[in-house]
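The structure under discussion appears below in the form of structure tokens.
For this depiction, one protein chain was excluded, whereas all remaining protein chains were kept in their positions.
Coming up: subunit A.
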Amino acid sequence: MSQTTQQLDDRRAEGSSRHVGDGRTPVQVRRRAAVRRRVTVWGLGVLIPVVIVAVWQLLSQLVGAYLLPEPLDVARKIVDDASSGAFWGDVWVTLVEVLLGFVLASLAGAAAAVFVASVPLLERLLMPYIVGFQTLPKIALAPLITIWVGYGINSKVVITALVAVFPVFVNVLTGFRSIDRDALLLMRSLRASRTQTFLKLKLPAILPYLVAGLNIAIVFAIIGAIVGEFIGSSNGLGSVILTRQASIDVAGVFSVLFYLSLIGLALSYLLEGVTRPFLAWSENRDS
């Protein structure tokens, strides 16, 4: 039997209770299909980076290592940076800015959304401004913030928070709007107090929206911190990028990008791990 017809047979056998031709039960077939799927995922997981590195190597030879350093050079730089105390100092500075900005944005964004949602009139009045401000590239405010707050860490945290606050605010507000009218009516019919309605209905209902907002915010926070450092800073990964750019150390810039994505990944996974237990109910049943 050829590979493709075998797969077709398997697919047909899924969900049916009869035995397939060679005496295997549908459960066995399904289990084998699952194994095959896992092998495919692993295979691709190895294949994709290999292809990327190969293409990268090729390109670098085409355009010249000055413009696009070879993968091996970048890897060497990454290892170098890992053993440099000064570099970890810069990682730390950026990390602190990101985390402070993120926490500030989360608290302010969620609190503002709770406040706006609890006063319907306020929401109606503020909506045009919210939409207007939302479309404004917050990054463009960064130079202003440095004028107002100065060049220290404060300005980076403020810029980071400013960039990250909107996804939280808008998501939570959307969460409030998505609450079922009948569910609110139910709480009223049970004569629940405002606090009870908030704790037992609104808060759990907005939680998936809040988490979605936080996931965007953490990524935005990294952008905010880097841009803040671009505007004017003598430490942090953003300033490292600028220094290396000035000395045309392209491999060095790539190394910073590597560490930045590592920070992004780590923070995203951390966030997911922390929030997952609260969201089990909203996950898709079949995954």
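Everything below uses one rule, namely that a residue touches a chain if its C-beta (ideal position, glycine included) is under 8 Å from a C-beta of that chain, and two chains touch if they have at least 3 such contacts; residues count from 1.
Heads up, the rule we're going with is that contacts and distances are computed from a predicted model.
Trainee: Given the options "PhoP family transcriptional regulator", "ABC transporter ATP-binding protein", "TusE/DsrC/DsvC family sulfur relay protein" or "Ion-translocating oxidoreductase complex subunit C", say which is the protein name UniProt records for the missing chain.
Mentor: "ABC transporter ATP-binding protein"
Trainee: Out of A:S84, A:S118, A:S234 or A:S282, which is the one that touches the chain we can't see?
Mentor: Residue touching the chain left out of view: A:S282.
Trainee: Touching the hidden chain in the complete assembly: which of A:L185, A:I248 or A:L262 does that?
Mentor: Of the candidates A:L185, A:I248 or A:L262, A:L185 is in touch with the missing chain.
Trainee: Touching the missing chain, which residues of subunit A?
Mentor: 180, 182-183, 185-192, 196, 200-201, 204, 281-282, 285
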